[in-house]
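Heads up, the thing below is written out as structure tokens.
== chain A ==
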Amino acid sequence: MIPYVALSALLFVIGATTVLLRRNVIIVLLGIELMLNAANLAFVTFARLHGDVTGQVIAFFTMVVAAAEVVVGLAIVVAIFRSRRSVSVDGENAMRH
Partner candidate 1 sequence: MRILAEVGGQAMGPGESVLFWVLAPLIVAAASCLLFVKRAVYAAVALVGVMIGLAFFYVACGAPFLGVAQVVVYTGAIMMLFVFVLMLVGIDSVDSPIEVIRGHRVVCAICGLGLASLLGGVIARTALQAPLGIADPGPGGNPKAVATVIFEQFPFTLEVVGTLLIVAAVGAVMLTHRVRLRPREGQKELSIQRIFSGGPVAPPPAPGVVARHNAVDIAAVDAQGRAIDASVPEVLRARGQVRDATPLRASPAQATRPDPAPPTPTGGEK
Partner candidate 2 sequence: MSILAAFGEPQVGGEADFSADNLWISLIKAVFILVFALVSVLLALWFERRVVARMQARLGPNVRGPFGLFQAIYDALKLLLKEDMNVNKSTKLLYILAPMISVFAALMVFSVIPMGDRVGFPGTTFTTPLQLTDFPVAALFVLAAASVGVYGIVLGGWASGSTYSLLGSIRSTAQVISYELTMAMSMVTVFIMAGTMSTSGIVSSQQKLWFSVALLPSFLLYLISMIGETNRLPFDLPEAEGELVSGYMTEYSSMKFAWFFLAEYINMLNVSAVATTLFLGGWQCPWPLSLIGGGMLNTGWWTLAWFLIKVWLVMFLFVWVRGTLVRFRFDQFMRLGWKILLPLATAWVVIISVARAAEVFRGLEFNPVFIPLLSAMCVFFVILMNWPTKEDDLDAEPGEKAEAKPGEKAEAKPVASKDEPDLPWERKPKSWLGSGLSAWAGFWVTLRTFFSKPVTEQYPFEKVPPKPRFHGRHQLNRHPDGLEKCVGCELCAWVCPADAILVEAGENPPDNPVSPGERYARTYEINYLRCVFCGLCIEACPTRALTMTTEFELAGPSREGLIFTKDQLLVPQGDTRSVTL
């Protein structure tokens, strides 16, 4: 089971680095999704480890929560884009005088 857990950790790290590194807000949201997927993989792996389906259930709920979060996040992005015409997380547009 270690390979699965290692893969999950690696994906989580890549997702976290994406959130830190990228300045396009949509790619940041994609990074968040990647982190959630990595967590799902860990849940499913541990469900198999313990022989308990509850892990899959938690993963299922995580999926649903991720969906809700993406919906709201992207709505915010669209609303901001309408006023700022830019999807950069850098605030230079807002601070321009």
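On the choice of candidates, all candidates are chains of the complex that A comes from, given by their letters.
Things to note:
Here is the rule we go by: a residue touches a chain if its C-beta (ideal position, glycine included) is under 8 Å from a C-beta of that chain, and two chains touch if they have at least 3 such contacts; residues count from 1.
Here the structure is a predicted model, which means the values were calculated and not measured.
Within the complex, chain A makes contact with only one of the listed candidates (1 or 2), namely 1. The part of chain A that touches candidate 1 in the complex is made up of residues 1-7, 9-18, 20-24, 26-27, 29-31, 33-34, 37, 40-41, 44-45, 47-51, 53-54, 56-57, 59-61, 63-72, 74-79, 81-82, 87-88, 90, 92.
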